[in-house]
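For this view, one protein chain was removed and the others were kept in their places.
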Amino acid sequence: MQETTESVGHIVPAKLYVTIWAILMAMTITTVLVARADIGPFNVVVALVIATIKATLVVLFFMHLRYSPKLTMATVVAAMFFLFLLLGLTMTDYLTRAWLTNPGY
Amino acid sequence: MWKNLPLFPERASALAWQVDGLYFLLIAVSAFFTLLIFALIFVFAVKYRRSVHPHAVQIEGSLPLELAWTLIPLGICMIFFAWGSLIYFQEARPPKGAMEVYAVAKQWMWKFEYENGQRDINQLHVPVGRDVKLIMSSQDAIHSFFVPAFRIKMDVLPGRFTTTWFRPTKVGTYHLFCSQYCGTDHSGMIGQVIVMEPAAYQAWMSGGASSGTLASNGQQLFQQLGCATCHRFDTQGRGPNLTGVFGKPVLLEDGRTVIADENYIRESILIPGAKIVSGFKPIMPTFQGQVSEENLMALVAYVKSLAQAQQKGAASDNSSVPDTPNSQ
Amino acid sequence: MATAVQTVERENYLNSNYGIKSWLLTTDHKRIAILYLISITAMFWLGGFFAMMIRLELLTPAGDLISSDTYNKLFTMHGIIMVFFFLIPSVPAVLGNFLVPLMVGAKDLAFPRVNLLSWYLYMAGAITALVAMVTGGVDTGWTFYTPFSTTYSNTHVIGAAIGIFIAGFSSILTGLNFIVTIHRMRAPGMTWRRLPLFCWANYAAAIIMVLGTPVIAITLLLVALERAFHIGVFNPQLGGDPLLFQHLFWFYSHPAVYIMILPGMGVISEIVTCFSRKRVFGYEFIALASIAIAVLGFLVWAHHMFVAGISVYAALVFSLLSYLVAIPSAVKVFNWTATMYKGSIRYNTPMLYAFGFIGLFTVGGLTGIFLATLGIDVQVHDTYFVVAHFHYVMVGGMVMAYMAGLHFWWPKITGRMYPEAWAKLSALLVFVGFNTTFFPQFILGYMGLPRRYHAYPPEFQVLNVLSTAGASILAVGYVLPMIYFVWSLRYGKEAGPNPWNAVGLEWMVPSPPPTHNFDETPVVTWEAYDYEHQPQEEVTVGH
Partner (left out) sequence: MATSDIGDIQVAERALQHHFADMEQQRDTSSFGMWMFLLTEIMFFGGLFCAYLVYRASYYQAFVEGSQKMNIVLGATNTAVLICSSLTMALGVRAAQMGKPKLMVILLLITILFGFGFLGIKAVEYHEHWENHEFPGPNFHFETGNPAHPASDPQHTQIYFSLYWAMTGLHALHMVIGIGLVAWLVIAGLMGAYTPHYYNPVENVGLYWHFVDLVWIYLFPMLYLISKKHGV
């Protein structure tokens, strides 16, 4: 009501959709190929970075976030933030449990 | 000793005074703020009642006041935080040289095993003035070891060891409660901590018929279960030499380093594949389901004794065992 | 501003339609609020009955009245019913449902059918949980700690978990509806700075409902799967970590206490201003404190686990964060108190409850500081100190606020006044009975009496008897309103649209409100709690 002026949502050109699709497909192949190589801890990093880029493209274009009110953007950011809190604060426990060891004698 | 209406728990450990001191401070601060709020409400309600004060004075708010009652409580809280954390960290770190008692909790009883192999059920005998470290685990649900007079509490978990410690300062008999709800007879899972004069404690200790120390029981198990065939006391074994391992960092196959504490020994027996020592193959079979909690504790005590023996002999023979077994 | 003239046959949401179908298929937020009111009241009495049984058993140190298994089931069911089926829906689903659309100037919540669905989900969850209780009960404690709940309990854990799972979606949908309504359905001129603090508070609570509840849903689902298929995720025998359950459980269940208390705080903000005839002191700070509590509330959960075997460094972090969430609560208490300064104060029943709330919540909040303090928590964790603390917040705070709100808006909801003298008496009984019940438990807790004990050592008896005596006073205090509220439906005086001479959109429509709330969309041109421009003359009622 306050944020948008168009009565009909933004119409994205079909060509853009197809382009996004092509990028997503390419990235799927990339991530599989990269996983076959051994680059140590970077395997995880690459896999997650690719997944995040793919997810961002889907959210921005397929889900029209780019053309949505700021409030929608805030919702997505909030979801990410609280998911991060859940994961991050839980890991503060698991990652630091071994720090305090008692020689005990 | 108990009157009809005690309002405060006994103080029978070195730490109890510290906890109580902070507790009194918290009570004082809380009482101040509670009385402040109650008094303000009462005064305002009487002074500005409709019959004497028919026209309210509209006030929007006040930034200085808001800042004051945000920052002052925050500052006070930080004092509590610092003090409370200091106590907590003391509780978390048993002092060196503490006598060790192993505890197994199960529905609904406590079993204790002393270093000399003596056992106790629902009673824990300790000498006054000695540091006592408890190494605890549960056979079933989660329990919690709680001695109000010592101001200590620690959950007792299945599948791993937790520890706590105390130094009793007063001879007497104190409640031991299970404070983590654990089923039907949760409220029956109570026992006693009996703090004795050292001499009486010695007498009690020698009175029991034990079949050898905990570590020697562990040594027997170590032979019986066949551990000794691979974990030999030289560098030729298929498993790491366990002499002097306890309490030291261990380099793992995947590059991580862990401290060989009680939980590490435990995991290595039950899930040998989880953390492979560098330079060894994951060939050890699991002993899951084959060793009871008591036997696990005996094995841990044995491995620990290997390190203590080595430490004692360290002065004479320092180079025989490397810190990290087989770290090439 | 008192516009509507009371006519005998004026159409309102109660008389617009009759018959059971018109209620069970209604999408009117006000009727759904009434459906909730009836259902949660039933749950409250059931949970209260269990509480009475618990207190009776604890009269004597020996476990002589009921068996320990029965006792364990009683406190478990008391907890489950009170937490999931009374406290969480209480203010949001009853008062919030009724008032949020009226307060923002909307004709209904954003998704009326979803609103009805959420009531049905609540009922489905409640019935599932009740069936589990009737056919054998649950004895895990409302916290469902693993591995006891997954491996060692022989009771209907899956049934209860599924019941809560379903009711959780009711809560999610209510929260979603509030957030969307407050964002999208506000009347022209109803800016965020003019929004009643009750709406702010419900908005904050809704954030928690939406973000937290899904986590408990999946956690309880995993518990059910663990019991059914032995998947090992929470079972230490199969390599799982029981502490992971506690993390996931408290990720929701700690913020859940803010779902309970935040809307109650909103109620108090409305009442203190009305009966002081003053603008609220520090509007922005109270509003932002609500949001701060909602967000910070997600950062503190592991303070339930300080002695559970978590990393001591994590405990340090969570302890620090726990103090932070106490601050906005303190800010609210100070602001309410300051609102009374130089006010023009009346002692009507809602205000008496509000006094009670502020006092008891202060005690509840301050004892929360004890629990955030690591060294102290070790001593009082899992003892009666904790029991007393959360009852001070939940009953002394939340239920007091709920009662305050019911008394405040009862004339709006039903169009009738209740007998003020009886109401004041009951407020007094609740306050006295509550303190007698729960204050002794602080002392018991520090002395070391663990919670959930069916039998206890004899030296704890005197305080327990005192506590039980208080509980009986408290029970009378809760029975009385039940009687006079029902009485008032038939015999109460007509309330008129604005019996308290309060400001706010909900007081500008007739009582009870018409089905579509507003004949034409209101345009808001005044600030919140603008008592300066409200005529001083009062409509005299209830004498």
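Labels for the chains are A, B and C, by order of writing; each one numbers its residues from 1.
To be clear about the criterion, a contact is a pair of C-beta atoms (placed from the backbone, for glycine too) under 8 Å apart; a residue touches a chain by one contact, two chains touch by 3 or more.
Note that the structure is predicted; figures quoted are calculated from it, not measured.
Visitor: In the full assembly, spell out which visible chains the left-out chain is touching.
Guide: Those shown chains that the absent chain touches are A, B, C.
Visitor: Looking at the whole complex, which of C:215, C:427 or C:528 touches the chain that is not displayed?
Guide: C:215
Visitor: Just the residue numbers, please: which parts of subunit C touch the chain that's not shown?
Guide: The missing chain touches subunit C at positions 106-108, 110-112, 114, 172, 176-177, 179-180, 183-185, 210-215, 217-219, 222, 225, 229-233, 238-241, 244, 247-248, 251, 516, 521.
Visitor: Take the complete complex as the reference. Which residues in subunit B touch the chain that isn't displayed?
Guide: 254, 271, 273-274, 276, 282, 288
Visitor: For subunit A, which residues reach the chain that was dropped from this view?
Guide: 1, 3-4, 7-9, 11-12, 14, 17-18, 20-21, 24-25, 28-29, 31-32, 35-38, 43-44, 47-48, 50-51, 54-55, 58-59, 61-63, 68-69, 71-72, 75-76, 78-80, 82-83, 86-87, 90-91, 94-95
Everything that follows uses one rule, which is that only the chains that are shown with their structure count from here on.
Visitor: What is the distance, in whole Å, between the centres of subunit B and subunit C, each centre taken as the mean of its C-alpha atoms?
Guide: Chain centres of subunit B and subunit C, defined by C-alpha means, are spaced 36 Å apart.
Visitor: Could you put a whole-Å number on the gap between the CA centroids of subunit A and subunit B?
Guide: 41
Visitor: At which residue positions does subunit B touch at least two other chains?
Guide: If we look for residues of subunit B contacting two or more partner chains, we find 92.
Visitor: In subunit C, which residues are in touch with two or more of the other chains?
Guide: Counting only residues that touch two or more other chains, subunit C contributes 243, 312.
Visitor: Applying the document's contact rule, which stretches of subunit C touch subunit B when the two form their complex?
Guide: My answer: residues 63, 68-69, 72, 139, 141, 145, 147-148, 151-153, 236-237, 239, 241-243, 276-279, 281-285, 306-309, 312, 315-316, 319-320, 323-324, 326-327, 330-331, 333-335, 337-338, 340-347, 355, 358-359, 362-363, 366-367, 369-370, 372-379, 381-383, 443, 446-448, 450-457, 459, 462-463, 531-532, 536.
Visitor: Enumerate the contact residues on subunit C facing subunit A in the complex.
Guide: 183-184, 211, 215, 243-244, 247-248, 251, 298-299, 301-302, 310-314, 317-318
Visitor: Across the complex, what residues on subunit B touch subunit C?
Guide: Contacts found on subunit B: 2, 4-9, 18-19, 22-23, 26, 29-30, 33-34, 37-38, 40-41, 44-45, 48-50, 53-62, 65-66, 69-70, 73-74, 77-78, 80-81, 83-89, 91-92, 107, 140-142, 144, 146, 148-149, 151-155, 157-160, 162, 175, 177-188, 190, 271.
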